[in-house]
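What follows is a short report on a single structure.
The complex appears here without one of its protein chains, the remainder shown in place.
Letters are used for the chains, namely A, B and C, taken in the order the chains are written, and counting of residues starts over at 1 for each.
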Amino acid sequence: MIHFDCDYMAGAHPEVLKAIVDNNNTQTSGYGEDDFCRNAKCLIRKACGLTDEAAVHFMVGGTQTNATVLDGLLGRTEGVIAAETAHINVHESGAIELTGHKVIALPQHNGKLHADDVRTYLHDFYADETWPHMVAPGAVYISFPTELGTIYTLEELTALSDVCHEYHIPLYVDGARLGFGLAASNDVTLRDVARLADVFYIGGTKMGALFGEAVVCADAQLLPRFFTLMKAHGSVLAKGRLLGMQFGAFFTNDLYLRIGRHGVALAQRLRKAFEEAGYAPFIDSPTNQQFFLLPNALIDRLMEVATFEYWGPRGAEQSKVRFVTSWETTEADIEALEGVIKA
Amino acid sequence: MIHFDCDYMAGAHPEVLKAIVDNNNTQTSGYGEDDFCRNAKCLIRKACGLTDEAAVHFMVGGTQTNATVLDGLLGRTEGVIAAETAHINVHESGAIELTGHKVIALPQHNGKLHADDVRTYLHDFYADETWPHMVAPGAVYISFPTELGTIYTLEELTALSDVCHEYHIPLYVDGARLGFGLAASNDVTLRDVARLADVFYIGGTKMGALFGEAVVCADAQLLPRFFTLMKAHGSVLAKGRLLGMQFGAFFTNDLYLRIGRHGVALAQRLRKAFEEAGYAPFIDSPTNQQFFLLPNALIDRLMEVATFEYWGPRGAEQSKVRFVTSWETTEADIEALEGVIKA
Amino acid sequence: MIHFDCDYMAGAHPEVLKAIVDNNNTQTSGYGEDDFCRNAKCLIRKACGLTDEAAVHFMVGGTQTNATVLDGLLGRTEGVIAAETAHINVHESGAIELTGHKVIALPQHNGKLHADDVRTYLHDFYADETWPHMVAPGAVYISFPTELGTIYTLEELTALSDVCHEYHIPLYVDGARLGFGLAASNDVTLRDVARLADVFYIGGTKMGALFGEAVVCADAQLLPRFFTLMKAHGSVLAKGRLLGMQFGAFFTNDLYLRIGRHGVALAQRLRKAFEEAGYAPFIDSPTNQQFFLLPNALIDRLMEVATFEYWGPRGAEQSKVRFVTSWETTEADIEALEGVIKA
Partner (left out) sequence: MIHFDCDYMAGAHPEVLKAIVDNNNTQTSGYGEDDFCRNAKCLIRKACGLTDEAAVHFMVGGTQTNATVLDGLLGRTEGVIAAETAHINVHESGAIELTGHKVIALPQHNGKLHADDVRTYLHDFYADETWPHMVAPGAVYISFPTELGTIYTLEELTALSDVCHEYHIPLYVDGARLGFGLAASNDVTLRDVARLADVFYIGGTKMGALFGEAVVCADAQLLPRFFTLMKAHGSVLAKGRLLGMQFGAFFTNDLYLRIGRHGVALAQRLRKAFEEAGYAPFIDSPTNQQFFLLPNALIDRLMEVATFEYWGPRGAEQSKVRFVTSWETTEADIEALEGVIKA
């Protein structure tokens, strides 16, 4: 049985795991105050084109990262603007609200937030004289790629960055699958993300780490005394070195992007197989998540060789399904699906 | 100059103020442990058709009441379903989120939440196997009347109560203007509200009190150790007797409903004047708030004699405006407007 | 029966009540945007010797005020230093913690916090290299008078102010009974409090208002966007004018201090009566709270004519009790007690 349920079903990419295993007996200080972390932070700053002044903070998982970072960025009664389909608005069990902040949901367009919608919201907000009775928008959240596998163009990203800076609020980019997004993009590079986002995180968990996310903040003062906030959120890993080792591996020999390209290439090969058989995707995703409306009969045959998820309830005759590739997907895995699709 | 901006522009109705003044020198225990409060609670329970087991809790203002009650009703990671236009979703500065709870916004229909939408949401929520990653709906919030002055029919209220009980979550009714709603309704009585809502509050501030709201909870165990929660929310009034005195007055000689009927009658008279002059309301409100789209020229003339609010930005030729009546509005006030409208 | 249980057992001082009654029918904007509030703020700034730049915010009750102000002053993971007996540490049901902040309790000395203890704590805190794992002290809270009726000398207050400024954290003074403290002090004036505290509140509830506290903040930027925070805390009164009217009365013809002097004078007369009968106070309070260890037999006789509180459990032969005077206490009330004491 092969697996396309999600991108965190296996352990770590061998190069990542090796970094942990090879250094297992080395003793270091805890809480990220070690050379592995220092080295990884340097590599990340360099890959992002940032100076030594930029802060890099390592955390364990995505929800934790979103909740801690946004709690750091937002004023006490500020909320965060996000697409209605955003992970923080739907699938984080209210982690943002638990820390006291409202998610201000705006319409999504193929999973994306439009800069125009954000500008209109911000304009209308301050045009309404009752705004002191309302939750002030204190940041904008997007994910790259989005929940639906779509990605922002450089123009779209720039427009979002512009409107944020016009209103003096930070743009925060959730990069849980950043590597797949960058591999799929024609024009957005890691340096662009680092330049246009005030804060973003480089996702590790879904990109081939055992776990781990790296928050990058060009202006460290946007997240002052952040270690204490992380600790209060339970976001500090005692053996922080593990995060340094993994991100050190990711940013050595271009591993992070290699994994991204691997996942994207296999996803596009799968998409081509479906399209050649006459099945168009219902979302046009260039990344490692592929969404198809398929006849139930085909779904049933595919499920004899592979696991993957329904996207919503099973329909009467056809259903929406999602296939996700990752570092652990192989050419052979795709061939197995192709065999069923063409049969 | 006469005022139609809101229903809390003057002090208290004379009968309410008299209760405070007449008893000013009487000494009592604090925090609501006094005979004025005990008496008012009895009167309220009786008016609601509830037994002595029902809990009545007095608080000072509406936002405070909503935040404290919902914090008491909701589990730690539960949210509250509300219409997107609900006061708690728009105009309480994120008070609900500040206490850790998400407002789950559903579409509004003339300011109202439809039982069908609630049922669909609840059904789909538990049909989605990822629901443990989502904010569980732990209560339903409506206001009677709504932000737009509209009211639920007995059938609509019953349907909402039914769906709540089907899913074992409480229905909470924000009655900031309850008296105006009851006065305007053809079929809903205070006893109906008390029977169909698990918790509701009888609004005082907008109905002619200096301040004060009375939370009614037929099953006191829905809000256990509520005094401590109120205290932690800063919702306990030291001289709690003031709330007892005012609600005692409201529920003596039917004052509460008399005020409701007064405000509604004058609002309807005003509406008739506009309609006869050819201006239809853009929201069909039977209560003390009236919404009209008027030529700017007429608005300007009306503003020479009265204050009232724009409902959104002023338009190029015509604009939306709101008129609110209350206990302090007089027949002469309406006549003054009529004079301008007919001129 | 006469009452010495607390200083909030009756309504409002006649001059305060008159301000509310006389202006009952005047219509104004809500939420404190009215001339009564504007006028009262001017009077308060003037009495405090502050410029027009100083912010004055009105709230309803003490716990609400403490929780809202400290939530505004403290960073997300900062706590507030207070004496172990402080109201916020004992009798506010965890209102400070509910908003996410720790109360850092230091030893009390007759209810007071010593500047030396604060300095030692702050020094040792930053000398401990693990401090980023700890709750950073973000403000110092004291009350004037304290829970035990004691007051700080000008020297003590200056020392506290100095250590706060040395460590760049604000000094916040809870003035629930400020008027009694100022009336009792030999050297501290309202202007001193306004000069030495970064933020303080002038208590109304216990000083003869129906309710209400006035927060004074010489540097308005210490509490930015405070209206929204107040609203989120449920601390905004719709008919905010009531607070303006009452504080307007307090600061007209020196009423606030007159009430303070009245309460203190009667308390000291009562103290003298006890002392002359051979009963020394167990706390040396110069204000309107008096604490005595009395034989149970005397207590029982006093309780035939008056109510007052035990301070802790009743002892086998003698017990600690507290007597509180206020604006409503009369010379005749004291005489009645004197009659029993001397009998």
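Here is the rule we use: a residue touches a chain if its C-beta (ideal position, glycine included) is under 8 Å from a C-beta of that chain, and two chains touch if they have at least 3 such contacts.
A quick note: this is a predicted structure, and the numbers were derived from the prediction, not measured.
Engineer: Which of the chains on display does the removed chain touch in the whole complex?
Structural biologist: A, B, C
Engineer: Decide which residue listed in C:56, C:86 or C:135 touches the omitted chain of the complex.
Structural biologist: Of the candidates C:56, C:86 or C:135, C:135 is in touch with the missing chain.
Engineer: For the chain not shown, which residue from A:5, A:116, A:254 or A:331 touches it across the whole complex?
Structural biologist: In the full complex, the listed residue that touches the missing chain is A:5.
Engineer: Please identify which residue in A:93, A:185 or A:319 touches the non-displayed chain.
Structural biologist: A:93
Engineer: Decide which residue listed in C:32, C:79 or C:263 touches the omitted chain of the complex.
Structural biologist: C:79
Engineer: List the chain A residues touching the unshown chain?
Structural biologist: So the residues of chain A touching the unseen chain are 3, 5-6, 8-12, 14, 17, 20-21, 23-30, 60-65, 67-68, 92-95, 98-99, 205-206, 210-211, 228-229, 231-239, 241-242, 328.
Engineer: In the complete complex, which positions of chain B touch the hidden chain?
Structural biologist: 71-72, 75-77, 100, 132-134, 136, 225, 227-229, 231-232
Engineer: For chain C, which positions touch the chain that isn't shown here?
Structural biologist: Touch set of chain C with respect to the missing chain: 76-77, 79, 90-94, 97-103, 105, 127, 130, 132-135, 313.
Methods note: only the chains that are shown with their structure count from here on.
Engineer: Looking only at C-beta pair counts, which chain-chain interface has the most contacts?
Structural biologist: B-C
Engineer: Nearest whole angstrom, what separates the Cα centre of chain B from the Cα centre of chain C?
Structural biologist: Taking the mean C-alpha position of each chain, the two centres sit 34 Å apart.
Engineer: If you average the CA atoms of chain A and of chain C, how many Å lie between those two points?
Structural biologist: 50
Engineer: If I count partner chains per residue in chain A, which residues reach a count of at least 2?
Structural biologist: Counting only residues that touch two or more other chains, chain A contributes 76-77, 100, 132-134.
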